[in-house]
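The other protein chains are all here in position, but one chain of the complex has been omitted.
What follows is chain A.
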């Protein structure tokens, strides 16, 4: 007798991690099972030997912004403070696949940040010079150079916003976001970290100025330290401990086309026309938009934003005209006043903040995981995140990265 079709399917592959029931207490509870939370748990275990750690995720692991970003990795920010943490992150990306022992499809295909006005040109050249002074690879390329690096970009002068040149960071690139999360989850789990899904934090208990426990949809968990890695929901969580944050949560939309032959060899971003484009390994064109103007927690945005983004993309890449849109979605991004993150201590003892990454958190995943783990383990900021305090909004020591981060802000 012949077997029916499908009867000889291979065994289910081994799970990368076990789905744990929460224990009654942990040394460190990380709130948020996205890239930052998983990376933080990984470096806590690996670098600091702290393995009695739980990562609490209200949905499924890496199902929030980690599943919704456009996977762009670069470090070409203006100020020294930003150069420090983003370049630290890029260096970790360069060794991450070996470090995790898991493929992440990190591909340093370079990023072009286009300039469309004289002011753009001046700002871009300034940023290139600042990058080079900080040892970060950067160059200014003219329109012919843009065409050489990415032949499908329309550099003709007779468009509404002609390309006047671009900054180019060759070491920038993309990675497979899911694999990054799974790689961190697998490695953290192997060192004893508990990954707990479907576990929403509903309260933070503070006793005598120090964090004592977290209340969750799956019971109370006593915690020595609590680290918030909740991106768009950071304001809601921090408020549970009486802390106000200078953040606004906005929808940020992105979309993909159907699968296409390789046509786009690099990553192209344009602040002026609000679009950024790369082509995923599988073949989809991945495009991000600017944020929707209003506050929103709904993981959806307005269609006219997509429309504007598409018109910008089409002017820059006429070859996309026949591509079909496959899927659009939105994530919730926590935008800070200076377009820089907030990473460090809080007025509550044992409670640590990692938020305000806005539209650009993915690229920082390894870097902030490493620095935030250090901050938690030593109860003092790592030098790379020391400038990114909550207090800077009172002292005035802002790190204004609207120029380097402004595609979507």
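Throughout what follows, contacts are C-beta pairs under 8 Å (C-beta built on N, C-alpha and C of every residue); 3 or more make two chains touch, one makes a residue touch a chain; residues count from 1.
Rule of thumb we're sticking to: contacts and distances are computed from a predicted model.
Undergrad: What does the UniProt entry say the missing chain is called, choosing from "Deferrochelatase", "1,2-phenylacetyl-CoA epoxidase subunit A", "ABC transporter permease" or "Sarcosine oxidase subunit alpha/sarcosine oxidase subunit delta"?
TA: "Sarcosine oxidase subunit alpha/sarcosine oxidase subunit delta"
Undergrad: Among A:89, A:131, A:249 or A:389, which one is in touch with the chain left out?
TA: Of the candidates A:89, A:131, A:249 or A:389, A:249 is in touch with the missing chain.
Undergrad: Touch as defined at the start, partner being the missing chain; which of A:179, A:329 or A:393 qualifies?
TA: Here the residue in touch with the unshown chain is A:393.
Undergrad: Among A:233, A:274, A:363 or A:382, which one is in touch with the chain left out?
TA: Here the residue in touch with the unshown chain is A:233.
Undergrad: Identify the residues of chain A touching the omitted chain, counting contacts across the whole complex.
TA: Its contact residues with the unshown chain are 233, 235-236, 244-249, 293-298, 300, 302-304, 337, 393-396.
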